[in-house]
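For reference, the structure discussed in these notes is given below.
And now, subunit A:
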Amino acid sequence: MNPQELLLWVRGTGLQLATAVCVLGMTYRLLHLALLGRKKNLAEARGSEWGPGLRTMWRRSFVLPELSARGKFTVVAGYTFHFGFFITLLFLSQHIAMLRAVLGFGWPALPHSAIEIAAILTLAAMIALLVHRYMDPVKRMLSGFEDYLTWLLTFLPLLSGFMLLHGIGPAYTQMLTLHLLSVELLLIAIPFTKLAHMLTTFSARWYNGAFAGYKGVKA
Partner candidate 1 sequence: MTLQDIAVKVERADDYSVGNISALLAEIATLLEKFIATGQSAEIDLKSLPMGALEYEQLRLALGQGEVAANLEAIGPSEIIETKYPGVWWVTHYNVEGDIVADLIEIANCPAILTSQPQDMQAGLARLQAAIEK
Partner candidate 2 sequence: MKDHDTLEHRLTQQGISRRSFLKFCTAMASLMALPPGTAPAIAAALAQAKRPSVIWLSFQECTGCTESLTRSHSPTLESLIFDMISLDYHHTLQAASGFAAEKSREDAMKDFYGKYLLLVDGSIPTKDNGIYSTIAGRTNLDLLQEAAKGAAAIVAVGSCAAFGGLPMAKPNPTGAAPVSDLIKDKPIINISGCPPIPSVITGVLAHYLTFGELPALDELGRPKAFYGETIHDRCYRRPFYDQGKFAKTFDDEGARNGWCLYELGCKGPTTHNACATTKWNGGAGFPIEAGHGCLGCSEPNFWDAGSFYTPLAAPTSNIGAIAGAAALAGAAAAVALSAADRAKKKSLQQTHEKLTVKDISN
């Protein structure tokens, strides 16, 4: 297989496979969660579930609680990395060109200089979080192989994308191939790892809120 054929494969069949695994896995996981046979609640509640559920989704995502310095670092670095990741993912012109080809519509891109800053911040935040995870005794004890694996799988697309855009490392053809491969690995891993939290986190937050907002027994 020459480099061009390899690139064609990752742009075609490879991407199809990865998307299929990711979408199938995630639909299954979400729907299966929703359909878990919960008992019908026959009691009448005083509070409602929907309001508090949605409120908690919002609060846990956007309102920072009082935190210790250590906690603050985790939260700030964590948010930087999540936002930076989505800004580079959704607002780099090349990514929009790709999404337009898949979705049939696009949106305006951010200037490259803005993406640049986001990408560097994201990379830095991810490295800081990894170091912290390793240095902090509690975090280290709580971390297993999967935590490091998912970190790597998230880091690689960012790093390879950054290198591709700046012409660092191998030639464009090979670098683009590597970048796409790293994205495909990430897609495949999502349903099977903690990365699934990108969707389940919201339903989990809703349940937490709804649970607290519901006043009364369930019968």
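Miscellaneous remarks
What we mean here is this: contacts are C-beta pairs under 8 Å (C-beta built on N, C-alpha and C of every residue); 3 or more make two chains touch, one makes a residue touch a chain; residues count from 1.
How these were chosen: all candidates are chains of the complex that A comes from, given by their letters.
Model, not experiment: these values are computed from the prediction.
Note on subunit A: across 1 or 2, the candidate touching it in the complex is 2; the others do not touch it there. Considering their complex, residues 2, 4-5, 7-8, 11-13, 15-16, 19-32, 35-37, 92-95, 97-98, 100-104, 109, 111-113, 115, 167, 171-173, 176 of subunit A touch candidate 2.
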